[in-house]
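Can you keep this structure in mind? I'll have questions shortly.
Every protein chain of the complex appears in place save one, which is left out.
Chains: A, B, C, D and E, in written order; residue numbering restarts at 1 for each.
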């Protein structure tokens, strides 16, 4: 098995885990949790700001809070919303300067994920699959 | 090897790592570190608040600070203290609303760990095995 | 003017500011923000866990995230839910040990606020007045 | 003296403090600190993303990291870059949902500052005056 | 009253508040809280590392966690341990680069406090007065 295949496999396993656990969470009769998930989805719908701008904001927020899963999610969403590589790096630069060098390990994984998306090595997670 | 077995294996490896490293840390003649570990254990002893309430507080604190190991530990301790699934999700909902969507990936892993505990796929870590 | 009066004044000013700004925020036609505020209120309603336990969890979460306004709010709500001083300090001790010495300045202000509540120097903020 | 005057005064004092301390910091012969300040300014220059989008990203990052001074700064910069009130609240909603209810006290102060900007009660800080 | 006098006054009020509240906290019969305060003091005693190095580490930790009270405390302790202005700025530069531009407002207040210490405008808090 090649390195690329291993990487594909990890992304696929992660996506399946995310979908399975989101379903487990939404199956639970806890109204606050369910409403939070619905509100989270609503947040990135087009409004006064368009989806591209909102997703860039979500990406930078995820970087400064240093959450790899959230960063991957928003990188994929940004790309679907038409953010190109140079724009993505502009967003990365804001996250890096605001959040400091502690963001660097997450930046490395973000760029790796972006590389995989661009070479077809990672599927975009579905839109309702947030976080 | 089935997926469940792999998962059991990961939990077992993690528990062994935790016990081994705690021992390594306590073997070191650093009094501040040793006293901190003792104080950490003392914190969750019954006091004005009972163990169940204290562990729920520890769980929510771990969620908003987004530490998977700490969340797993407190989920297991809560369960041992008699917290049922609906109560656990009430605690999750507080962690989620206070800490925001950045908590969601940790919530997914928390629910996965709880599921494993409920189906016997994960042993409760020992009480002195904190963090 | 005595120190106590000055302190009363500050608490009163803060409460008025909070109410005025909450109203400004809810007057804005932004549905995500409005729904978040409603969800925040819903989170602390009685459920599988009672109000007292939920407010204690909210207090400890606010301490480890080090937000003075949130701590004051939950200290007042805890007190209304019947949490006594010894129980409050048990919650403080969890916040302190989980969050570390960086929590100490907030602990000082929390105890000052609790002292004011106990001597009548601070009114409990209204329930819908969260955060 | 009216409340509005007091508020003007606070904003003025804060702006003067910021300018004076930035000067003190840049007078110090520490090259890393100086370069960081220059890099911080460069970050928000037009690039692949325009200034408006970058400032919105900076605003949301400041909200989820809960820094009032940074939030005020970026609210003012966003307004100068043409962000209207509805767009500002869209950015606030992302900060609120990603960062959770712990953001609410900062949101109140952000809206208060925005209100002051819109009614002329607060001057926009100069561009080199970051943070 | 001059600006300098006002500033002296604020520092004095803050020191008095800290001492009074530390006493209130230690008067409370909560053993975990008391032991934490003792452990906090012990942490900065000379050990394998000397006091100067330990206080510099405490200062940088306080900067990246963005706690003004803790920063002021460690700036004063560092100065007492013989840290000069150039060394202090080296520590500031580490805090700034690791923690990012979000640290800048705290850096401004740290430099202001250091300036006051150097011109005699602020008394060093007593050593047991941590946090």
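Methods note: a residue touches a chain if its C-beta (ideal position, glycine included) is under 8 Å from a C-beta of that chain, and two chains touch if they have at least 3 such contacts.
Model, not experiment: these values are computed from the prediction.
Student: In the intact complex, which of the depicted chains does the undisplayed chain touch?
Tutor: A, B, C, D, E
Student: From the list E:11, E:39, E:75 or E:110, pick the residue that touches the absent chain.
Tutor: E:39
Student: Return the single residue from E:26, E:57 or E:81 that touches the missing chain.
Tutor: Answering carefully, the residue with contact to the hidden chain is E:57.
Student: Of the residues in chain D, which ones touch the absent chain?
Tutor: 31-32, 35-36, 39, 42-43
Student: Extract the touching residues of chain E with respect to the undisplayed chain.
Tutor: Within chain E, the residues touching the omitted chain are 39-40, 43-44, 47-49, 53-54, 56-65, 70, 84, 86-87, 89-91, 93-95, 97-99.
Student: In the complete complex, which positions of chain B touch the hidden chain?
Tutor: Residues 17-18, 21-22, 24-25, 28-30, 32-33, 36-37, 40, 43, 61-62, 65, 67, 69-70, 130-131 of chain B touch the chain that is not shown.
We take it that only the chains that are shown with their structure count from here on.
Student: Any chains in contact with both chain A and chain D?
Tutor: Both-contact set = B, C, E.
Student: What's the overlap between the neighbours of chain D and those of chain E?
Tutor: Of all the chains present, those in contact with both chain D and chain E are A, B, C.
Student: So which pair out of D-E, B-D or A-D basically repeats C-E, with more than half the contacts the same?
Tutor: The chain pair with the recurring interface is D-E.
Student: Would you mind reporting the rotation angle for the C-alpha fit of chain B onto chain D, rounded to the nearest 5 degrees?
Tutor: My answer is 180 degrees for the C-alpha fit.
Student: Across the interfaces B-E and A-E, which one involves more C-beta pairs in contact?
Tutor: Higher contact count goes to A-E.
Student: Name the chain whose C-alpha centroid is most distant from the C-alpha centroid of chain E.
Tutor: Centroid comparison gives A as the farthest chain from chain E.
Student: Please state whether the interface between chain A and chain B is built from the same residues or different ones, using more than half shared residue numbers as the mark of same.
Tutor: Interface between chain A and chain B is built from largely different residues.
Student: Roughly how many whole angstrom separate the Cα centroids of chain A and chain C?
Tutor: 33
Student: Suppose each chain is reduced to the average of its Cα coordinates; what separation in Å results between chain B and chain C?
Tutor: Whole-Å distance between the two chain centres: 26.
Student: Could you grab the centroid distance between chain C and chain D? Build each centroid from C-alpha atoms only and quote it in angstrom.
Tutor: 26
Student: Mind pulling the chain D residues that touch 2 or more other chains?
Tutor: Counting only residues that touch two or more other chains, chain D contributes 40, 43, 61-62, 64-65, 70, 86, 89-90, 93, 96-99, 101-102.
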